[in-house]
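What follows is one structure encoded as structure tokens, with my remarks underneath.
With one protein chain removed, the remaining protein chains of the complex are shown where they sit.
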Amino acid sequence: MNWATSEKPFKYAALSLTTFFILQVFLCVNLDKWVHPEPFESSQAGQLDPKIVSSLRAAALLSGYKVLVGHVFWIRVIQYYGDGSNGADHYAKLYDYCRLASDLNPQFLPVYTYGAAALAYQQNRMNEGVELLQKGILANPTVNNLKLMLAAMTYHNSEDYAKEIPFLEIQIAQGNAPTMLVNILANTYTKAGRIDDAIRLWRQILQTTDSDVQKYEASQKLKELYAIAKKNPSEKDKS
Amino acid sequence: MTTPSNLAIHIKGLSKTYKTGFWFKPKITHALNNLTLDVYEKEAFGLLGLNGAGKTTAIKIILGFLAPTAGSVQVLGGKISDREVRNQIGYLSELPYFSRQHTGRELLEYFGSLHGLSGSKLHRRVDEVLELVRMSKASREKVSGYSKGMLQRIGIGQALIGKPKLLICDEPMSGLDPVGYKEMRDIFIDLKKMGTTLFLNTHIMDEVERVCDRIGILHGGQLREVASVSDILQSSVHVDYWVDVDSQDASRLAGTPFQKSIAENGGVQITGSSLSETLNLLNQRQVKTKGLRPLSSVMEAYFLKSIAGQSSTESGRASK
Partner (left out) sequence: MRRIFCVAQFTFRELIRSNMLYIWFLSVVVFSALAFLLSILSFGEVQKIFMDLGLVGMEFSGLLVLILSLAVTYNTEFDQKAIYLQLAKPITRGEYLLGRVFGFFSIISLVIIGMGLFIAGLVTLVGGGQVPVLFVYSTLFLLIEMFVLTTLGLTFQMIGTSMVGVVLYTMFTIFLGHGMGQVDWLLNQKLAPTVKTMLRIVHFLLPNLEAFNLKDRIYDPNLVLGWTQWQEVLLYAFAYSFVVFLIGWINLEKREFM
């Protein structure tokens, strides 16, 4: 081929180029159905700084590493909740943090289970916990754990602990639940008057956990439960 | 365009203009100006010129790396863009650079495979070339450990791998030490004996004198001269000679039109003369000479005069 002196091959190349460019444009338009259009800006920053939210979303969406940013951001959420100094305002930003983490990584279930458990059971913000779970169920309709948790939370809200317990038990038995949920079940056993089950579960936690904080909590709970059991031996029969 | 069948390179009215600077204020440089030149098969042709004379530009146009602004080039009777033509050409660039991650053998195998060689044919040819360029021993070492001379030899090896009819070299002696220089020169002489057409772009006069049959002198993008080396060497081109004589004899040379200076120990520099004129002069004045050596080569003097615009042979724009 003589490109330097003849224009003929160039003409063929230009023709192929045009044809394939049109084809790729056509396919690109078709691919729009496949590529989900995503808003650049998060519609609800809530109590979070909108600048931080937008930069985070920009980093996630433009880099092509949305899930990675989601995972890393999730650690930030956990740090936020683990920092006692944030307890002064009752972890006011927790819900918005969880929502943003779930925006970035909608199929990452701990965001919903951990977030909802923390909001509903520990911070008594049942509505926000339920909303987060609902979002999780919509994004993951085939995941039963979230539905079980929603049911458990609904009974918890109406203080029907006996009905709440089976939902928590199934969820924990499936093995994917956060440790926090085991503590919640143990406490729910107590509330439902099932002291022996509560003692069994706290013992199990004490034996299996690596966390010193949790060990301390479990031993304290066991002391309280032994005292209740001693004072009221009939509790055993009740349970 | 029809050309004689014995032409290896046929250049007609070749010009190359570069535009540099900003688009609204372009600076135009004429690298080549209406170059017309024929190089015959099986000859060794040297293109001489100062830096920036347009030698490399001419080679790049011949090889298709640059498009000419005007004019045409035919190589081995065809166009350089033809695969078959390129298959018969070997090219060595100035200070050739290779991927440092390969051994000399691997490089030659790669370049050989680009010539369509494969299998045992390729390996045999690589061995032959390694032998020819005296690189057999170091062929399994990585190129990163090679000296400049070794790189140059691998460079010439890759140019020869396809058994080229025409070998084009751009400053092949550049950066070589005296040993490397001699080895390279010997390779060219061997190739010439084997009937390979050589097109050398150089400014080393000794190389031209010993290897080339004809030379062309390029200056400021224009071809000043084309002459045969033997004509130049036999020409009456004037060079300086240093004559060793006794101090008494030296005084006999005083006042001659060619005498330039007399040293205390009796040496005399005779300038602006040819060898025959110098010998005649010494004979006429009955000067006993202890030694005679030229202070510059004939080729160098010829070249310098040519670029200064004074042609000193009758050959002028000679053809073979």
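Points worth noting:
Should a chain be cited, it is by its letter among A and B, assigned in written order, with residues numbered from 1 in that chain.
FYI, a contact is a pair of C-beta atoms (placed from the backbone, for glycine too) under 8 Å apart; a residue touches a chain by one contact, two chains touch by 3 or more.
On a predicted model such as this, the values are computed, not experimentally measured, just so you know.
Considering the whole complex, the residue from A:His71, A:Lys147, A:Lys163 or A:Arg200 that touches the absent chain is A:His71.
Of the listed positions B:Ile11, B:Ile89 or B:Val268, the one in contact with the omitted chain in the full complex is B:Ile89. Check A:Ala13, A:Ala92 or A:Ala227 against the missing chain and you find that the one touching it is A:Ala13.
Although one chain is not drawn, its touching partners on subunit A can still be listed: residues 1, 3-4, 10, 13-14, 16-17, 20-21, 23-25, 27-28, 30-32, 34-40, 61-68, 71-72, 74-75, 78, 106-110, 113-114, 139-142, 176-180.
Where subunit B meets the omitted chain, the residues involved are 18, 60, 63-67, 83-84, 86-87, 89, 91-93, 96-102, 106, 110-111, 113-116, 118, 155, 158-159, 162.
In this section, only the chains that are shown with their structure count from here on.
Between the Cα centres of subunit A and subunit B there is a gap of 76 Å.
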